[in-house]
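Complex shown without one protein chain; remaining protein chains in place.
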Amino acid sequence: MLKILIEKELKAIILSPKFSATFSVCAILIVLSVFIGLRDYQAAVAQYETATTLSNQEMREQTSWMSLNTRAYREPDPMQIFVAGVQNDVGRLSSINAFSQIKLENSNYSDEPIFAVFRFIDLTFIVQIVLSLFAILFTYDAINGEREGGTLQLTFANAVPRVQYILAKFIGSWLGLVLPLLIPLLIGLLLLLLFRVPMTGDHWAKLFTLIGASFLYFTFFIALGLLVSALTKRSTTSFMFLLVAWVTLVLIVPRAGVMLAGQITPVPTVAEIDGQREGYAKERWKQHMDALTERWEERNAGLQNLTAEEREAFRDDHSWDWMKEDEEERKLVQRDISEYDRKLNEDLRNRKATQERLGFLLSRFSPASSYQLAAMHLAGTDISIKPEYEDAMRDYRDKFISYREQKQKEEGGGMAGGFRIEFNSDTGMKISGDRDSGAIDVTDVPVFEAPQYRFAAGLLPAMPDFGLLTLYTLLAFAAGFVAFLRYDVR
Amino acid sequence: METTSTNEAVTNHAVNSPSQSRAMLAADNLTKRYEDGVLALDHVTFEVNQGHIYAMLGGNGAGKTTTINLFLNFIEPTEGEARINGIVTHKEPLRAKEKIAFVSENVMLYPNFTALQNLDFFARLGGQTGYSKDDYREVLLRVGLQEEAHNKRLKGFSKGMRQKCGIAIAILKDAPAILLDEPTSGLDPKAGFEFIRLLESLRDEGKAILMSTHDIFRARDIADTIGIMNQGRIVMQSQKSDIAGEDLEKLYMKYMAGYMEQVN
Partner (left out) sequence: MLKYIIEKELRDMISSTKFVVTFAICAVLILLAFYTGAQNYRVSQSQYQAAKTENLRQLEGLTDWIMVRNFRIFLPPEPLAALVTGISNDIGRSVTVQGRGELATQDSRFSDEPVFAVFRFLDLDFIFQIVLSLFAILFAYDAINGEKERGTLRLTFANAVPRAQYILGKIIGSFLALAVPVLLAILLGCLLLPLLGVHLNGDEWLRLGLMIFAGLLYFGVFLMLAVFISSLTHRTSSSFLLLLVIWIFSVLIIPRTAVLLAGRAVDVPSVDEIASQKNRLRSQLWSEDRKKMSEFKPTQNGDPQTMVSEFNKFMSEAADEREKKMNELASRLNEDRHNKQAVQEKLAFGLARLSPAAAFSMATTNLAGTSMDMKAHFLSEAQAYQKTYAEFMQSKTGMNIGGGAMVFRMRSGDGEEDVEKPIDAKELPEFNYAGLPLDRVVGAALPDLGILALFNLLFFAGAFVAFLRYDLR
């Protein structure tokens, strides 16, 4: 019986104009989105490669260790083809040097605002918005449409169990919607192979899980469509309700949830944090300068009753040590400041995390949010890329700086490449030149290692959303089931 | 309540019904009060045996469709029960429905399917999986649907064509009981006549047929028993033989009027 019902359902769907509409729209959109994503990814890779090459070249052209700085770049990942997430919003690079904070700057959208005007189109977007709409289109009249058409009566004049009927409706609509997806999806995968996108096993696992999540997501809308269709007598009514539900769930709730959370739990602004940091730094430097002054006074005190020549000789003897001592002190201050900065960042991050959790929690009242969050976690384009990359870059900066200082020490004292300006009440102003060592050998500079996004690492945070999606789907299906059992077939 | 109108019927009857005492379709004090308080059926009792046609006569709103819906378990009775081959419909609807075929007042089928596709689906729903395309064609020809229409989508079918498909579906199911709700309304006279012949041949095959109609003359033509229904009650029930000589129209009006007087 079930087989007969499913067969009929499929046949009816395939013969209907909405099937051909869905099929062509899905085919165009999926292939298009994969193609655009691919081109975008390739452009990003090219940009990344030139940028890193150029940055390395700049390093090679440096003539002194002291002024050696570099930049670390965020690496493009093939998964961004399918789930752009926030990867266009988060900065691509941070400069790596002793004076400035690690901060991802130059996001794609701020560099090229033209792409920010209408944003991106990726598989997630298509599934989230277009496919859910089609799922509704497929099921809004599943039950009440047959009632209006009179075929429901005729069907139930036969010994047809209602359970099997609703199950067949569900399976039939599901298959009817999956079929138009499979072919373009396959073409999309072929495109990946054709363009030699470097997909690892992990990537494939992520991609297939993503496709699974997509199926789960539109299954919810199929169940929802059946539910509303089994609750209403007229298909125009059910369609209106579903459209309203769709607008609310897909377009409104996610945004409203996050915005609400933003208002409930305010987070200190970047400017405030910068202010705190700089305030501390200023205080610390002032301390340092005061101590320095004192120390110099002490040092000079020892010279008080020497002759000019003796003083000069004494200074020449000690100046190097003094400078070293001062330098050590300076480094200590720097360390303190970066320690404080770390603490501030930690604090800010915790408060942000609270806000984000609340925002996402509220937005998860909609399966569309759950789906998108799961997809972003899987693809590694969720908002945690920012802190994760910044952490990795901070570690890298420490490594880079200690390497640099090491080199500085090894190759000609602390000041190679810098210059020294002396004021001497006896000899006046003296700028001692540049002890440039010519080119420096940067072949063994530590290389920035981007954080790796393993499949399992993405799957884990996505699990709650998978669970939620399943729950929503089961609830909608169960409710539809119950509603249909009491449906008046006349 | 035995009929002896045709010899064939008697033989068929004997062959097909092992338990003569049990009626194929039985309404037993069937009562239905809708949620809004309308008492649509008021303790209706009747039986239809195999090889019999029972015609429910009555005006609009008399309760005919309600009766049929109760047999189909589309609604549940407030009181009493409807039985099909002894099976109480609202207790075991699935088992009961295996025994009946139904033709509605306005047969509606899947507009995107062809006649053959519709037939195939509903025949299989009715438990008949062994038919071939030729069987479908044969039945469609038997109910009078021209060959050209067999492979056309139902979208463009007229009401008469759809009714024919509906009866074809009922025939294909080959159930011992057939329910028809005003099947001839909207048919042209020729189609109506052919339809009546078809019903007779089905009766002769031994089917128990319950048909609602407001066409007095057709009812008298083929019914073995006629029940006149008004405001949810059977106000008169008589065998064909009993009213053979009488003017059914007058009788109908008389009962309706009489009933009205009784009420007032």
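To keep things simple, chains are lettered A and B as they appear, and every chain counts its residues starting from 1.
In the analysis below, contacts are C-beta pairs under 8 Å (C-beta built on N, C-alpha and C of every residue); 3 or more make two chains touch, one makes a residue touch a chain.
Computed from a predicted model, the values in this text were never measured in an experiment.
Chemist: Relative to the complete complex, which of the depicted chains are touched by the chain excluded from display?
Modeler: A
Chemist: Out of A:His318, A:Lys352, A:Lys399 or A:Arg454, which is the one that touches the chain we can't see?
Modeler: A:Lys352
Chemist: Using the definition of touch stated at the top, determine which of A:Ala205, A:Leu292 or A:Val333 touches the missing chain.
Modeler: A:Leu292
Chemist: Which of A:Arg39, A:Lys324 or A:Lys409 touches the chain that is not shown?
Modeler: Within the whole complex, the residue contacting the unshown chain is A:Arg39.
Chemist: Using the document's definition of touch, tell me which of A:Val45, A:Val197, A:Leu251 or A:Leu475 contacts the absent chain.
Modeler: Touches the omitted chain: A:Leu251.
Chemist: To test your reading of the contact rule: which positions on chain A touch the chain that is missing from view?
Modeler: On the chain A side, contact with the omitted chain comes from 17-18, 21, 25, 29, 32, 36, 39-40, 43, 47, 50-51, 54-55, 57-58, 61-63, 67, 85-86, 89-91, 93, 104-107, 109-121, 125, 129-130, 133, 137, 236, 240, 243-244, 247-248, 251-252, 254-259, 261-263, 266-267, 269-272, 274-275, 278-279, 282, 286, 289, 292-293, 296-297, 300, 352, 355-356, 359-360, 363, 369, 372-373, 376, 382-383, 386, 419, 421, 423, 425, 427-429, 431-434, 436.
Going forward, only the chains that are shown with their structure count from here on.
Chemist: Report, in whole Å, the distance between the mean C-alpha point of chain A and the mean C-alpha point of chain B.
Modeler: The separation of the two C-alpha centroids amounts to 67 Å.
Chemist: Where on chain A does chain B make contact in their complex?
Modeler: For this pair, the touching residues of chain A are 1, 4-5, 8, 11-12, 15-16, 149-151, 153-161, 488-490.
Chemist: How about chain B: which of its residues touch chain A in the complex?
Modeler: 69, 72, 74-75, 93-98, 100-102, 104, 106-113, 117, 121-122, 124-127, 166, 169, 173, 179
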